[in-house]
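Accompanying notes for the structure given below.
Rest of the complex left out; these chains stay put.
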Amino acid sequence: ARDQVQVAGSSTVLPYASIVAEAFGENFDFPTPVVESGGSSAGLKRFCEGVGENTIDVANASRRIKDKEIKACAENGVTDIIEVQIGYDGIVFASDINGNGFEYTPSDWFLALSDEILVDGKMVANPNKTWADVNTAFPAQDIQAFIPGTKHGTREVFEDKVILAGCEATGAFDVLLAAAEGDSDKAKHKAAEKACISLRTDGVSVDIDGDYTETLARIESNKDGIGVFGLAFYENNTDKLQVATMSGVVPSTESIATGEYPVSRPLFFYVKKAHIGVIPGLKEYAEFFVADEVAGPDGPLAEYGLVSDPELSKTQAAVAEEAVMGGNS
Amino acid sequence: MTDTRQNPANNKGGSLLQHSARTRKRNAAERRFRAYGIAAISVGLLMLCVLVTTIVGRGTGAFQQTFVTLEVELLESKLDKSGTRDIDAIKKVTTFGYAPIIRAAVEAKVAELGIDSPLKAKEMAGILSKDAAATLREFVIANPDQIGETVEFRFLASSRVDGYMKGRVSRDSITNDKSISPEQLDLVDALVSAGVVEKTFNLAFITGADASDARPEAAGMGVSMLGSLFMMLVVLALALPIGVAASIYLEEFAPKNWLTDIIEVNISNLAAVPSIVFGILGLAVFINYMHLPMSAPLVGGLVLTLMTLPTVIISTRAALKAVPPSIRDAALGVGASRMQAVFHHVLPLAAPGILTGTIIGLAQALGETAPLLLIGMVGFIASNAPETIADGLLSPNSAMPAQIYEWAKRADPAFYERAWGGIIILLIFLVTMNTVAVILRRRFERRW
Amino acid sequence: MPTLWLVFALIALAALGFVLGRQRALASAGGDVKLLHSLPAYYGHNVALSAIVPAIAVLAIWSLAQPMMIESRVAAMIPAESIAENTTVSLVMSDVRRLAEGLDQAVEAGVLDAAGANALEAQTIDVRALLGQVGVALGSEVSPEVLAAAQRYRSLTATGSMLKTIVVLLLSLGGFAWAYGRTHKDFRARNVVEQGIMALLILAASLAILTTVGIVFSMLFESLNFFGLHSWSDFFFGSTWAPNFRGDSELSILPLLWGTLYISLIALLVAVPVGLFAAIYLSEYASGTVRSFAKPLLEILAGIPTIVYGLFALLTVGPMLVRIFGQGEDGLLGVEWMSGATSVLTAGLVMGIMLIPFVSSLSDDIINAVPQSMRDGSLGLGATKSETIRQVVLPAALPGIVGAILLAASRAIGETMIVVMGAGAIAKFSLNPLESMTTITTRIVSQLTGDTDFASPETLVAFALGLTLFVLTLGLNVLALYIVRKYREQYD
Amino acid sequence: MNQMTALEKDVETQKTKIAAKNVNVYYGESHAIKDVNVEIEDNTVTAFIGPSGCGKSTFLRCLNRMNDTIDICRVTGDIEIDGEDIYDSRVDPVQLRAKVGMVFQKPNPFPKSIYDNVAYGPRIHGLAANKAELDEIVEKSLRRGAIWDEVKDRLDAPGTGLSGGQQQRLCIARAVATEPEVLLMDEPCSALDPIATAQIEELIDELRDSYSVVIVTHSMQQAARVSQKTAFFHLGNLVEFGATGQIFTNPEDPRTESYITGRIG
């Protein structure tokens, strides 16, 4: 029988989960859990494949599980799922350490990357070439953005919290909404949102399907580039990158925890309750993960870059009593 | 002398030493052709050179490691409050509980050497790896009788200190770095001159297991190397015989009908299937259907076998095709069966091509990550070195390319260095593996 | 593992059979090899194969069939009302199976004795906790029906396994005895053994079919799901690839297909000439020493992890191309054709380098196998070496070379990391090789490992892409087969 | 039915070893052997003569089913050896070929050592109980192939590194090493000097004591010297078959005569 906990999922959560797994292996008599990467979606898919030894016990995710997924899970007999939120992932904008520094607002990004912007009340194809075109306060540096590809959850956050916010702030959203076609208000809203977030494809904005190391490598080979990174990644590479502020706030674990810095997303892991008491060490692992000395503000996770969840104690209690989602058992 | 046409080759009395215009042209073409060949080889070798220099340049650092030697007093008051040496009680103290002991040891060392540092004890201990506590705890649990004694330890230095010793980190580069301060570097400098901090060969990198993002300095390739080794054993044991058998059937025995055509087309088509699809297949068949364990090199090996088979088959078939029919005739003519003709004569003559296919197929299998993603071999799999062959095949493990891929993604630049170091090991592994096949191949090569 | 022991027993029987069969054959000929129909070893092999092959086959079939048979019988035991709403019999059965296996393990671990396992009653004891002790995962609390079914399952399995052991061993002994009895100097042992080997060869060849079936099935259902959620006309005939998180993505394969073909073409344009010329030089011009070093060295190129090539594309080749084709006045050509380092050309060039050994090494072996008399014939007519190679050697080696090129092309189509890092992630139709594009394979990987909900079309599209690519390459291979057949030249 | 009469006339005491009836051979569309009937006797040397391309090799290759290896080749009709149809589905071509050995027109030594070339047949047929016996067979065969003296010092050298004539003799040695009952020899002396030719002819004569030999040759003299029966092929037809003496001195068919006197080719 399998005697180690098997974890899979988000590559964003992976570093945290592996720090925990390592410490767990050292401090308990259980074997070190296996933490696979492969993406939130792939992890949840395997999580939902069924109950039993040949399925994983824990799925890491950089987003909340979707209803459709819960349903798919249930179809395969995975009904009791414990949801654990471990903290937040800060998303920062950074550029080459020796280049210009930036202080952004969401509008700047919308004006820089959207395929159409509002000029004199009309939507026109984005004419901006340099940051100075976007905002006169900026230097005349070519716009070159390395943003997460559509496979990444970060992209969704970027679209929602930066581009869409910028769209609304510049007034483009209203114009688009007025022009939108649709049967209902909701449909119109959706169409307008979709128009807002459609980005230019002329090479100014480059989708990065790889990981942050790739973004970093691109900035190294193109010094004008501005990239999107996780906070933890930036903090480990301060010798190469300088971070930009967003709406005047410097990203840090503190400013994200308080909600001042707007661009962040919650991180989760999901535990298959049916496996608790069966796979040795599963519950202990989950509890250890959210323990104060691990996930607390002074623990190794925070030290590595996790924005600690202010409501950690609630999570600890939920894990202890194995509260499942939907709360019915 | 009737036929004296304008053709230069037939130009009677034309000197051999004087090349005719056409010969010159043809010779120029010949030289060009040859030059293309040399150019092609040079391009290939040049690229290899560039790649290998890059790899070696970036990766050699991983084979060096900074250590800090400290005397640690294993305080009974912290480690075994009851004083009974009850192992369960000792185990209750987690690695977090060992931190103060290490801090004390660093502080004591600094004081002993008379180094003047504005740092607090916690910051001083920051030059050590997070692994130090684990090392210490492991030692104490293994030797409870040593509690209360002072023992000398060689701890890993933290990745920033290690980087500083290797020149990767400089005082300029750490201005915004939260993980290390200039004062800590001052301390390191002082400890270096005192001989407490030193950089030596890093055996643990070659033998050790993966470590988490918090302690890149402790990560090693050893266990994943074993994972790759076991997978390659599976691939070799299955792909070579099955591939050769399938090729023999198709090339030498199969009637030429639609069924064998289908098989033939299928095989070449499998070569074009993206490797991740084999991962999907492996997950469905080996793990979900056959209930083989997750993250096991056995499953990895099976998946890679399916992926490698087309390569072996295609090259083997090409090699079999190239053997002239007169050889088969000769064998049949003395009363050998077709099977005997194939196994005694054709197969040895085709061996170079088969071995080439094996070399390339194994190289491909050795470097492949994508299919392993779906069967649980990519990620953080810090298992111990397997003890038995069954253990090696069945207990969770990673593989070299997966390990490298993971490291290359991680945030700390120290992992980046290790990723390149890992590539060096992978290449050494590859070259070792290939050497055997290359030597064999040379023995079989002949022209007729 | 009783099955394992059974296998060992069969192997031992086979080994014994080999020795005895050989001896008996020799004895029947009075020790004179010449009187035997076949070489003595064939008689040995015959007995060994008869002892092991049918037995193993039955063992395999039995092992596959027994659970199915037992399951259908046990499933009949489960009353319809005890199947909860949103589950199915098969789910309940998987519980039964797990429970039965758990009981086995419990017995093995000594938590229960054999009788105790059969006497367990769900009402009186927490079976789940009990089995948790031995590390068996049970999905839910155990109902009496399930427990009873599991106990029945166990007893049936035990009987079945016993029967299996007996049947297999009897079969093996029977095969042994039969083959041994037939062993006689006039027995056509070689023919029988060769037929056996032929069967194995056919089996090996059919594995390709099995793999194909497996691949198709492992992707078919999810692909159907995809087409249930997304319009097939957009997938096959749309013009845009733009997945997003809000749903209503446009997911057309065409731009990806274009990128795939374009990048593969460039890669082949690099790999085929370089690889072929390298092969020609190695086999026809180079001295033995050069060849014995250069060839394995080139083969290393195939083993460098593709992530290294990806980084090489991103950090070295891409910027170099930008310096040539981009940067306006500052660039080498003074043009502004290329903006970012990622482009079709970048990925194609680097992939081409990786593919060199696929073409060079295989072709070198094939060229080397062309008989010297062909070359002599041409050289004797006053052809230069290069003319000989181009007009005589290469045509003779063509089928093999085409095979090598197909292999390289296949590899190009299936490559991921180089494309991700070298070509970028933008799906578009463009003829300009200096623009970013992407391929089907990379999209499969990224949609599969991404963050979109796994039941959404954005993730499921990976399967549809995989299946479509599979069908497309199948078509290409049929074409290639046809062409090779047509131009095949058989030297003697 | 010219050849039938020839056949009837020539019935002798020897028993028939191979009987071919109405044999037709096609290479794809082209008809290479046309309705050939012939009886080859035991303890007899039969010579096949005829102009180049008339189908001698093709017919010879039918007799031990070597034509099976040519995809486009199709054989119809009956060929019986010792009264058994060799194209019967129950016949094992391997056993047939062990019984009916062959020396090919183009020498085709294996790319192995000279020793292994000769030892191959005896090894697969289990003709030698041990190494010493095998050595003996190899030496004897090489002697019979009239090549022993030339190669005895280099048995380990590759067979492909021999001169043309040496390769031919090596192939003869290889064929006789398996002691076939019928030996088919396709122009075995074409690359041999007169002395070597004489030695091979001697061998053929010796083989006749126990076996049946079929030899294709372009040399009338050789056919006259070694054979008892001669078959003349022309454009795929067996034009005439009979006692050698008669064919050469008193041919029935005008075509045979023209060929022998050097008028058709």
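Each chain gets a letter, A, B, C and D, in the order it is written, and its residues are counted from 1.
Following the convention adopted for this analysis, a residue touches a chain if its C-beta (ideal position, glycine included) is under 8 Å from a C-beta of that chain, and two chains touch if they have at least 3 such contacts.
Source: prediction; values computed, not measured.
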Formula for the whole complex, using the labels of the chains displayed: A x1, B x1, C x1, D x2
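Keep in mind that, in the parts below, only the chains that are shown with their structure count from here on.
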Pair of chains with maximal C-beta contact number: B-C
Most distant chain from chain A by Cα centroid: D
Centre distance in Å when chain B and chain C are each reduced to the mean of their C-alpha atoms: 21
Chain C and chain D: spacing of chain centres that average the CA atoms, whole Å: 49
CA centroid of chain A to CA centroid of chain B, Å: 31
Multi-chain contact sites of chain B, meaning residues that touch two or more partners: 283, 325-326, 337, 349, 373-374, 408, 448
For chain D, residues contacting two or more additional chains: 94, 106, 124-125
All pairs of touching chains, each written as two labels joined by a dash: A-B, A-C, B-C, B-D, C-D
Residue ranges of chain C in contact with chain D within the complex: 32-34, 36, 38-40, 188, 190-191, 492
Contact set on chain C toward chain B in their complex: 190-191, 194, 197-198, 200-209, 211-212, 214-215, 217-219, 273-278, 280-282, 284-286, 292, 294-309, 311-312, 316, 353, 356-358, 360-362, 364-366, 368-372, 382, 384-387, 389-390, 397, 399-400, 403-404, 406-407, 409-411, 413-414, 416-417, 440-441, 444-445, 448-449, 463, 466, 469-470, 473-474, 476-478, 480-481, 490-492
Residues of chain B touching chain C in the complex: 9, 26-27, 29-30, 33-34, 36-41, 43-45, 47-48, 50-52, 54-55, 241-243, 245-246, 248-250, 253-254, 260-278, 280-281, 283-285, 306, 309-311, 313-315, 317-319, 321-326, 337, 339, 349-350, 352-353, 356-357, 359-360, 363-364, 366-367, 369-370, 373-374, 401, 404-405, 408, 423, 426-427, 430-431, 434-435, 438, 442, 445, 447-448
